[in-house]
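First the structure, in the form of structure tokens, and then the observations on it.
With one protein chain held back, the other chains of the complex are shown just where they sit.
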Amino acid sequence: MTSFTKKEYEFLKELGIGPQNLGCYVNGTWKATGPVISTVNPANNQIIAEVVEASAQDYEEGMSACAEAAKIWVQVPAPKRGEIVRQIGDALRANLQEFGRLVSLEMGKILPEGIGEVQEVIDMCDFAVGLSRQLNGSVIPSERPNHMMLEMWNPLGIVGVITAFNFPCAVLGWNACIALVCGNCVVWKGAPTTPLVTIAMTKIVASVLEKNNLPGSIFTAFCGGADVGQAIAKDTRIPLVSFTGSSKVGLAVQQTVSQRFGKCLLELSGNNAIIIMDDADIKLAVRSVLFAAVGTAGQRCTTCRRLLVHESIYEKVLEPLVDVYKQVKIGDPLEKGTLLGPLHTRTSRENFEKGIHNIKSQGGKILTGGSVVESEGNFVHPTIVEISSKAEIVKEELFAPVLYVMKFKTFEEAVEINNSVPQGLSSSIFTRNPENIFKWIGPQGSDCGIVNVNIPTNGAEIGGAFGGEKGTGGGREAGSDSWKQYMRRSTWCRYARFAREFIL
Amino acid sequence: MTSFTKKEYEFLKELGIGPQNLGCYVNGTWKATGPVISTVNPANNQIIAEVVEASAQDYEEGMSACAEAAKIWVQVPAPKRGEIVRQIGDALRANLQEFGRLVSLEMGKILPEGIGEVQEVIDMCDFAVGLSRQLNGSVIPSERPNHMMLEMWNPLGIVGVITAFNFPCAVLGWNACIALVCGNCVVWKGAPTTPLVTIAMTKIVASVLEKNNLPGSIFTAFCGGADVGQAIAKDTRIPLVSFTGSSKVGLAVQQTVSQRFGKCLLELSGNNAIIIMDDADIKLAVRSVLFAAVGTAGQRCTTCRRLLVHESIYEKVLEPLVDVYKQVKIGDPLEKGTLLGPLHTRTSRENFEKGIHNIKSQGGKILTGGSVVESEGNFVHPTIVEISSKAEIVKEELFAPVLYVMKFKTFEEAVEINNSVPQGLSSSIFTRNPENIFKWIGPQGSDCGIVNVNIPTNGAEIGGAFGGEKGTGGGREAGSDSWKQYMRRSTWCRYARFAREFIL
Amino acid sequence: MTSFTKKEYEFLKELGIGPQNLGCYVNGTWKATGPVISTVNPANNQIIAEVVEASAQDYEEGMSACAEAAKIWVQVPAPKRGEIVRQIGDALRANLQEFGRLVSLEMGKILPEGIGEVQEVIDMCDFAVGLSRQLNGSVIPSERPNHMMLEMWNPLGIVGVITAFNFPCAVLGWNACIALVCGNCVVWKGAPTTPLVTIAMTKIVASVLEKNNLPGSIFTAFCGGADVGQAIAKDTRIPLVSFTGSSKVGLAVQQTVSQRFGKCLLELSGNNAIIIMDDADIKLAVRSVLFAAVGTAGQRCTTCRRLLVHESIYEKVLEPLVDVYKQVKIGDPLEKGTLLGPLHTRTSRENFEKGIHNIKSQGGKILTGGSVVESEGNFVHPTIVEISSKAEIVKEELFAPVLYVMKFKTFEEAVEINNSVPQGLSSSIFTRNPENIFKWIGPQGSDCGIVNVNIPTNGAEIGGAFGGEKGTGGGREAGSDSWKQYMRRSTWCRYARFAREFIL
Partner (left out) sequence: MTSFTKKEYEFLKELGIGPQNLGCYVNGTWKATGPVISTVNPANNQIIAEVVEASAQDYEEGMSACAEAAKIWVQVPAPKRGEIVRQIGDALRANLQEFGRLVSLEMGKILPEGIGEVQEVIDMCDFAVGLSRQLNGSVIPSERPNHMMLEMWNPLGIVGVITAFNFPCAVLGWNACIALVCGNCVVWKGAPTTPLVTIAMTKIVASVLEKNNLPGSIFTAFCGGADVGQAIAKDTRIPLVSFTGSSKVGLAVQQTVSQRFGKCLLELSGNNAIIIMDDADIKLAVRSVLFAAVGTAGQRCTTCRRLLVHESIYEKVLEPLVDVYKQVKIGDPLEKGTLLGPLHTRTSRENFEKGIHNIKSQGGKILTGGSVVESEGNFVHPTIVEISSKAEIVKEELFAPVLYVMKFKTFEEAVEINNSVPQGLSSSIFTRNPENIFKWIGPQGSDCGIVNVNIPTNGAEIGGAFGGEKGTGGGREAGSDSWKQYMRRSTWCRYARFAREFIL
């Protein structure tokens, strides 16, 4: 491995990353025979390192080994699998600062968010360790004498995980921690634009497997693009494909997987609203909206994209909000104090510009922002837009720090607007009125998977189930009973006595 | 309503059925403006009665009213919804004999099975009453001070239920009992060939709704064919479609429903095997195979279609099995002592004949049966076929009393054959060896949703979750946590204190 | 059976009650060889009927038969036991009006409460039917290869139930419905002053057992006093004794049962407070206090005995409260419009008088009531007392419609007063402030088992677990996982392979 020319990349060595990297962890070794790509820093679009992606042959080699490893891994007792995941958590803990820095460097999110993302994987590991002794089936009373009925959960075998650039390691963590303790091997394809995170994460997992004399192919990883994704979707050896990405691509993946009688766990687009009622704590609400709309440069699935304000306090909310937006510090995500880093790619920046154009043509009024920052990087100004809830563009997920603001008169109207988009991930209300809270969380309230009160749309905890309804795909990850999706349920009944009592 | 000409149909009056019937229960009234069809007795192919099916206009009228009713029904407390379902159970109890007789008359299954099917709906009602106080969400510890995290379950609104002819009321019962206590309105399309069961069941439900001054449109039913099914699949007012039928049609329904971001609960084809190990209780096994393969004329989704016998006891099993097959009493399902009624339609009988032809051309050897019974009805002889597990036809679900028999040498080989078909509903092993039982139910055993031991492939209990993997569609109905599929999960988090403590 | 001399008692014949009654249901027959007692109407202290109580010999005969019946009942599959309980519910439904009338007649509560109490038993039956398919154990992942770990629940055998006069059939219902579906026989001793309710309830249960050809001794009942209670407490054949009554007697029962290594389920005294915060809906609160303090003449375990009012709204609450107290209609509980019936016994009325005397001597100021009603019955005036929270008498449970009112300054002070008594059953706050609600239900809020918000201290639902902490005894009845107390948990582990793999 040669050296990095830039000193700022030298910390990557700690993670096993060099200027040139093989992008596949296949059958316990690093190799790759596909195209060579460069990964760039979104803050300046300069190359960080090169990565060799997976070829079709790498894929097949990896999957064959993985299928063999699955026969071993399903037989390891779940609490022992938990111990492996615990060690993965500890290995991450030992690399928290460097790994968090890499996430920020390659993805573009600010450093506290980069470190926070790695910490979330660590937390998932700890959670999964406990879960490894609680993957409980049921003993159910049988209606027949001398019969015993049970519901049991067995591993699926292999879980395919396709993740997106915005959480390049946390989403893998949600899936892999659970999948592994459940007894499944994991096949991972990270985003094509965050290969270093994919490699660094895989190296950490691999080191633990090796230390425990387990086949590396229990965790198989590929850097690559749509072709690898397609191969996973079509592969009958993979009973479950967990996909994170847009509603459009997710739907296509689901159809491919369904055709071969496989299952999908989908985490697709969000279009999340915050409702501010007239009795809200405005200071709390404004600060929450800022973090929810501008954090990660508007590239979280839970980013607040729509702000619904009661008409009676509209000005009281908008004025301080526009004010704080103007003070947001834009800059290098690795620099202390930066609140808003760059968009992830040049294409994202272009999409932002196209979006602003469409917003204007659909009657949107720019209250602040609305333009890109001229620089080497992919920076844009945080943007607030006043627009009708009926505008077409409001139904879409523009993956950038653009917030649509709209007024409402009644609680019922606000809920109706909240529910009027195809997506159903997250939603939030700010109010002091218990009656409104009760309606909001009830059958005629928000139709989303996440339904918050006096906190923003983001900020899910791993103990709960993360995911959304409608166009968001219906999957649930992390806590609660999400693990059941990673296992095969069998209901079984047995007769415990024999022929002498059986009346023909 | 005019009178039946045949005295044997007069009992139908007790169920509100006459010679001519309107086939839609729409907005609380009976109407229908679609095509008029005749329903026939499979035992003689003579007409029982006429039914007017749903037109597109009937459908729209019914769905509009149903969508309105949903706003009311979601607000009824769950235990009160349970009370309605309890009354439905009691109304069925009062009509058990007549209704069971209708099921046998129109579907063709023998009378104890007809009555048993209605009893299963009654049991589901009782079970759902208890469930109505247990649709529990969770209070989950939050990692943040002064925050509260909950997981709650809200009704979806409307559940579409599309059922098949073989269980013309039980499958509706599984779905509707749970859907109703969960707070959903139900839209039902029964099989086109069992409209009288659809009407009779609906009349019973309607009588309870009316007695309680609830909108009839809480339960909306349509007699009709593929067009109504298609309308349900496409209807964005129906967040969940529960479909029972073939893998092929089910997959198509799923794709239509997915396109509009709806969800499906699929109960599709089965191809269920019984394995008889060399240490099995042969007498118990033979009797179990007979019931599992010949019951309901092989038209259950859990029918045993494949018999895997250890080579060392092959003759010991086959001889008595062929023997009892030859003694099976074929005849009018309403007649006492009949064990095997007719296939449901003339087309089913033709498919049986085509199937036998294909079996022979693929090397199958007919050990007994293999021909139709010449008569007015759709009777066929119960059939045993010796065939290779690799023959193409063995991978398909031939909906008739045809049993494929094959030998195996080892437990592992038997499991491999069991798992080698695209379907994954039910499976069973007969053995006295605890080690084999342990493997059978474990990660490297049967890959089905139902994994029995010393009982046949059929005979699921409502306390467990019913359904299967792979081509069977992955849905689960009846007990366990199946109810969760009929509800929308929301994870919510709230902040309980206000601005004074919030540090900006 | 001779006839009742009073026409108003003739309805009792419908329940199988006559002027003279045998008080034991033993080995499936009615008999009794103990003392003869009279049961009286608390509204006029006139005799309703005579009852022969249990002798020691009756007890032994009953228990022997019950122990035999237990061997049969544990083997009946739980869902079949559920079906028996369902039929008990239906039999009660058929007798709802008459049985409710008897409860009011003999106990003294107003008719809607009498009928409501029977309805609660019916609801419990329905709930228990559902539960009979959900007495689920767990399959737990083992840390050892080829091992299987399960947690299972088996019946205890026999459950002893000792109930109090204030809910003469509901508490039996809570216990017996769950105990029966869990597979236990029930031995019941009702209150000595409500023997007719005991007999009527038992006759209904017995009729169902007989109809199903089950041994009557599955349900064994004794009319009798402390000697029968003591016999139950000492009887090693009874692994669980469920006792409802005072903290003092409950503690003694527990010590007796513990000595013989049995378990107790205790529902003891309550001393329940309602807190009214300054932001409460006063109208709602006042009405709630009235019902909670005066209902059942203050003889519910959940009766509100202490009212804590924020000093700033003290007058606003007290004025209308005293006002409505003065309008409370006192009279025959069977008469329409009566709100307050008599105390249950002449002794209760004397205890009320003694209590008032003590209240005054401890500085209590009578705001309204404070005296008995001069009549043949046991009527007293509903009473409000202004008193210090530190007065000794405030720590005790005076079983009468006496409400202690006290002021507080802060939320924290109110909680401290709420928690300052030895009992810990129910508690309630009225407020519109989400922050207070959050604290109230949290670790530093109410220390009771029931912690209500904007509803009174009474009004528990059967879906939840009913019971309290500290002096209330810690037991939980009705819903949630209360059923676990009626079963024996076993954790079992098995090794599924044999010697050839076992390394010595």
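A, B and C label the chains in the order they appear, each numbered from 1.
Keep in mind that, in the parts below, a residue touches a chain if its C-beta (ideal position, glycine included) is under 8 Å from a C-beta of that chain, and two chains touch if they have at least 3 such contacts.
Quick caveat: nothing in here was measured; it's all calculated off a predicted structure.
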* Asked: Among the options C:Ile47, C:Leu96 or C:Met149, which residue touches the chain absent from this view?
  -> C:Met149
* To do: Touching the absent chain in the whole complex: find that residue among C:Ser138, C:Gln362 or C:Ser420.
  => C:Ser138
* Touch residues of chain B, complete complex, unshown partner -> 75-80, 132-145, 147, 150-153, 432, 434, 437
* **Interface with the unshown chain - residue positions in chain C** => 71, 74-75, 138, 140-144, 147, 149-152, 154-155, 183, 239, 247, 251, 254-255, 258-259, 261, 263, 281, 283-284, 287, 422, 432, 437, 441-455, 459-461, 463-466, 469-471, 474, 476, 479-481, 488-496, 498-499, 502, 504
* Asked: Going by the touch rule given at the top, which residues of chain A touch the chain that is not shown?
  -> 79, 82, 86, 123, 126-134, 146, 148, 434-435, 437-438, 461-463, 479, 494, 496-498
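The rule we apply is simple: only the chains that are shown with their structure count from here on.
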* Any idea which chain sits dead centre by C-alpha averages? -> B
* Whole-Å gap separating chain A and chain C, where each centre is the average of the chain's CA atoms -> 50
* Asked: So what's the Cα centroid distance for chain A and chain B, whole Å?
  -> 37
* Structure fact -> In whole angstrom, the CA-centroid distance of chain B from chain C equals 43
* To do: List, in ascending order, every residue of chain C touching at least 2 other chains.
  => 79, 132-134, 434, 437
